[in-house]
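Single-structure report; data block below.
Left out: one protein chain. Kept in place: all the others.
Up next is chain A:
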Amino acid sequence: MTVTEERERTRPRPATVSGSSSFRALSVAMFKGFVRDKATLFFTFLFPLMFLLIFGLIFGNQGASKTEVGVVGEGQVIQALERSEAVELKRMDSAEAAEQQVRSGDLPAFVAQDGTDVTLRFAASDRTRAGTVYGIVRGVVDRVNVAATGQPPRFELDSAQVEDSSLKPIQYLAPGLMSWAVSIAAVFGAALTFVNWRKKQVLRRLRLAPVWPLTVLGSRLVVSLGVALLQFGVFVGIALLPVFGLQLSGQWWLAVPLLLLGTLAFFSVGMLIGALCKTEESANGASNLVVLPMAFLSGAFFPTDLMPQWLQNAAQVLPMRHLNEGMLDVMVRGEGVDALAVPALVLVAFTAVLGLLAAKLFRWED
């Protein structure tokens, strides 16, 4: 092939520049920029995983440890208490020694049985634990009493928890921290890309190329969606490890489409910040200002029941609140596609409103 033919072949045909070639090239360029930036990778993957570890340790311990109670003597009540596995028993030699430990705060209570006499002594300084121990011992004593009468109990209490597996902290931490992680990647990613491109005049350069603004926007969005999928894979994969012990319920995969809708909503937040901010520093600050409070109020780190009711109501405007709720429903609470309707609608509406606002405020250059 001669040089002239080669040039002829590679010479562009202005009228037929394909949108898909631009779209692919821009997506690839941005994806490469993403994976080559170590700081971004850290904040996208490792940073949220660190929190999975930290929160796992904080809340995990609380759930696992049982209250320890001192026991003195032998008898049916003590045996029943042991079988109930509701409390940890610590054998003591004498009631005096046990009482000494309760007084000094080492034990919340002790139980002594001598024949039919059962004694419970507790430290009222720790009311919550004292109440718990009292309730447990009272229940065991009553049960042993009923059994001793030889009659079947008249009232049966049927109690079971509503979740199909024990709602250990990991069950709400994993979906919560994941939506937080996805919001970090999508909000910061969109905001910083647009500010950086405007500042470095990449947007201006793109404006001089035959490419539609929607192609530019779409290619960045595709990268964000891809990153969200990667985050989902990594997060669920690690949370499923025995150390963390996440247990997924039947239709957990329904979380994927919801997560993508959530990414759209976060992306629109990033677009808005990117349209409003002039420097990377301000975009960074603004993104932090949005993402962290949103994560707390949306129950990404702890259940929202801990918040006052008015705050819970206010949090309903946050997209992450609905993303969280939907993901908990399908991943942990074993609900089906019906549970996604409301969250999906809210996320789409949120994206539409913020996306339009961002498009209105969009500037090619300062």
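The definition used in the following text is that contacts are C-beta pairs under 8 Å (C-beta built on N, C-alpha and C of every residue); 3 or more make two chains touch, one makes a residue touch a chain; residues count from 1.
Simple rule for what comes next: contacts and distances are computed from a predicted model.
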Among "Ion-translocating oxidoreductase complex subunit B", "ABC-2 type transport system ATP-binding protein", "YvlB/LiaX N-terminal domain-containing protein" or "EboA domain-containing protein", the UniProt name of the subunit that does not appear here: "ABC-2 type transport system ATP-binding protein"
Which residue of A:112, A:211 or A:259 touches the chain not shown here: A:211
Where the missing chain touches chain A, by residue: 6-7, 9-18, 21-22, 24-26, 28-30, 32-33, 36-37, 196, 200-202, 204-211
